[in-house]
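Data block below; observations after.
A protein chain is absent from this complex, but the other protein chains hold their places.
We just call them A, B and C in the order they show up, numbering each chain from 1.
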């Protein structure tokens, strides 16, 4: 495996994370820059820098023929897709397989079966895993969606077949909302994933989003790396994740059940990489298979922090047929608690994206903080990319310690020049039901922490900001 | 405890580590600057900055009356001494106790009994812990040292009563070496610790230095936080530490024995803080009590990394009578493996201190690296302080993974302008017996990795250094 | 400072020793800056210090949930934000759908248009009751951040 040349077809913090793992394993990390982002910060960790011509996502990170050409030109042995973009695109993984290039992800069959949410449900059913009622395949028209909705009962959820991360997903309370939203969700699906097909499923109220990390090699070994609770969401996108799940808590039988169910799902498709099986869990602790993400996930760090397993390095080792860092399921244990806050360039009250230029960036963190990010002073967040600019992760001996650390870290995370959701995270971390670990995916909508974000900072905060501008010519070493 | 004002009477990386913990717990971290170091980097993490007048260590960090005055002026509630300086000085802890100031460390009796190595040996013996043969108290003259040497047999070790960290310590192979070295060790003891008294003990050949971390509260709860192996030493100072010990390995009975013996030692003095019981272990796996360090230790991070216990935060909680982050010994478990490399401003071949000005500093680390340091471009390492400028710590799921990570991190640790022991660490990490975990404290002397440090870098490395000078006016944002 | 104000003024003067003196509503406040190990710190009392994050000139101050423009010269460091009745783009994007037209009556909270930005369709709602005036966008139009798309006037 050493010396293999691996192209990272991604950007931002995940490109950095992948490059770190490649470097550590002795591979050559190769990063790309585009005409839209000529000096991206992820190149800091890449050993070689190559030009992926074009400006829009469609002409760069989503352009399969162009990427295949780059692979040929730069004598690439393997590709890591990160998350989003082409990470779960069956055409791309097939194109790589045809050329004998190692795709750092699962085999094309697993990508096909699990990447397609309609088929994946069928696979799960056959493996004896309970699934949420809904359409059994792609729903081609608004009429079909309405028909299914009437069968299984409202509310229902419209979701992109190719989607993930909450994009291309919208709940509808009745027939008329289905009619209003169907075309818009199709448009979002097309522009985000290059594929417009939709699914329909029953929308469970106040559920917990709990997912299980899978890590498998090419020799048929499939392990789980325990669960994550990702129920704090806004607009169906996760903003806070925890491992282990406070809802499962000390119910070790339930933990074992959901983790082994996830392994069964993975085994059903011959899974052979890092992946995540997502479940919805009701307040009765019954859980249903939702989907399997056949890629590394945004929130993978909390699992790494509590289990000590380097998921990205092991995903790379698996792809090249190397043995994993551990041998048996018993080698993986949870120690302590980890929490991740997604730091986004967005208004903390409306939670709408707020792109702009970061003019100041400083951190003063306690021990036990990991900040996976791509921020630097001068970094411009453009509307072309996801508003997530960093992941603030804390690990502690227990949940209380992890919360203590991450709360202090928020005070020491200074990002000037754009709006961020840092003030919202502060409110959530100080809020009682969250502190107790009592929350479902309805948290943002029902508890409404966004209404308690202080409307303005005090005048001293403004003086500090003015000072940072006026004192700009002061010099110093930085 | 919240809002208490805590003065940190230390500098460098440990002052940073302590300030981080104070901030996290909601206390006010107060750092000092001296006339010798007017803009120390540790103030970055301190909420308040106060002036400790004077330049030499004796006039600042060792000046008890001056520090007591500062405590009064700034309405200080507690003091953290870090390591070295006044951390194990019984007069200082007594002076604080007299004024009702919280000393973040053990009670004065424990400092007295364990801080004094002659008395501590007696305490250990009484607790049924085997000790290395030697003097039972302070050795006042060279004649007395020679007499004991002749009784217990050579080689013997001369050590400062107040010492630690390998300073004020010298082995003597025979009577004449005792005569040659006695006065010099006394001088070192006086200048380093302000106290010249010496001990004599039998010098065990090829031993392992294995120590056990203790954490205790003010309610009589005494826990161990497992062991560290610190056998890679040069001039009796540790340069590489590992947790858990590769020598103990999977011998869980031995691990339990040494850890519980350490708890017995701590219990014998009513210990109530973080501390370390040091043992010498022979190749027969028999171990002897060496001393107890009644302070936080340089190498505490590797224990934090494998157990998830924040030692510094818990030490502070204990001092203020708060409950620890955990309740039972069973709450503390080892996960994976951690290694620490001490990065020193020294010649990698002669291992002699090489102070100077750091002109360049950059890091490119893989995931799982912690770098506790006080380095910045422009930082001048003066001969007044210890040459250790940072601690490069890696955690992995097992020893092999931790070594893989720290080896890659060394490649990404760039320090320009001074000599460092980074090239020596690279040789050690690539050396076979170290990789296998087969080494004793005689490693440096017998395996001699220092002889394999490449004498010169290649010409391209020099070109890069010239470029960094010539391109200095290039600008960029930094 | 009046918490309800949408605009306020801070007079700033640079004093020796890297000290800034602010005057706001007649009250003077001093702020000192120090550079240490390559980083900048500020203090209001010379004892408690905190990191100063900013680097590079910035004409916009961003509060928790509001953006202020900075004016220099004749009104030094004056800050101004838009009122609730102005629909200003918070981000660059594309107008996908317009539900209302010039002269239509809207209620506070009612969706006026859909703006696609950062891969999301965002419903832009009216911030006040009133009548739409000065509508300057049409469906399919790309807009920059800070663009005044329309105003809602209270014509009752």
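Here, a contact is a pair of C-beta atoms (placed from the backbone, for glycine too) under 8 Å apart; a residue touches a chain by one contact, two chains touch by 3 or more.
Just so it is clear, the structure is predicted and the values come from calculations on it, not from any experiment.
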The omitted chain touches A, B
Among B:55, B:205, B:442 or B:464, contact with the omitted chain is made only by B:464
Of A:1, A:50 or A:152, the residue touching the omitted chain is A:50
Where B:120, B:135 or B:192 are the choices, the one touching the absent chain is B:192
Where chain A meets the left-out chain, the residues are 39-41, 43-44, 46-50, 376-379, 477
Across the whole complex, the chain not displayed is touched by chain B residues 167, 184, 187-188, 191-192, 235, 347-350, 352-356, 359-362, 364, 377-378, 382-387, 412, 414-419, 423, 453-472, 474-478
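We take it that only the chains that are shown with their structure count from here on.
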Taking mean C-alpha coords per chain and comparing to the overall C-alpha mean, nearest is chain A
The distance between the C-alpha centres of chain A and chain C, rounded to whole Å, is 30
Here the gap between chain B and chain C, centre to centre from mean Cα coordinates and rounded to Å, is 51
In whole angstrom, the CA-centroid distance of chain A from chain B equals 40
Two or more other chains are touched by the chain C residues 37-39, 50-51, 55-56
Within chain A, the set of residues that touch 2 or more other chains is 364, 377-378, 412, 477-478
